[in-house]
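Single-structure report; data block below.
With one protein chain withheld, the remaining protein chains of the complex are depicted in position.
Moving on to subunit A:
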């Protein structure tokens, strides 16, 4: 969140008098880049909320942290090889 606004407000004293005529809104945003922003409106109807946007359906937004389907990547293949080696060592 910092990168887009920071350069503009970081060194306001370097701007020329002409540039200072720009809307003060940006001016005053200094120090705000890392905190919760003021909403442009005070209140909004329920159908404008994020929950309504998602129709109360949030399942597709989170997934389990493991992956059963994808066992063909290099890491998984390598793991299988390692486990085979252990198996082989045991037999010896």
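Here is the rule we use: contacts are C-beta pairs under 8 Å (C-beta built on N, C-alpha and C of every residue); 3 or more make two chains touch, one makes a residue touch a chain; residues count from 1.
The rule we apply is simple: contacts and distances are computed from a predicted model.
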item	value
"DNA replication complex GINS protein PSF1", "Peroxin-7", "Integrator complex subunit 14" or "Protein CSN12 homolog" - which is the UniProt name of the missing chain	"Protein CSN12 homolog"
Where the missing chain touches subunit A, by residue	1, 3, 17, 20-21, 23-25, 28, 30-32, 34-39, 41-44, 48-53, 60-68, 71, 73, 75-76, 78-80, 82-83, 85-86, 89-90
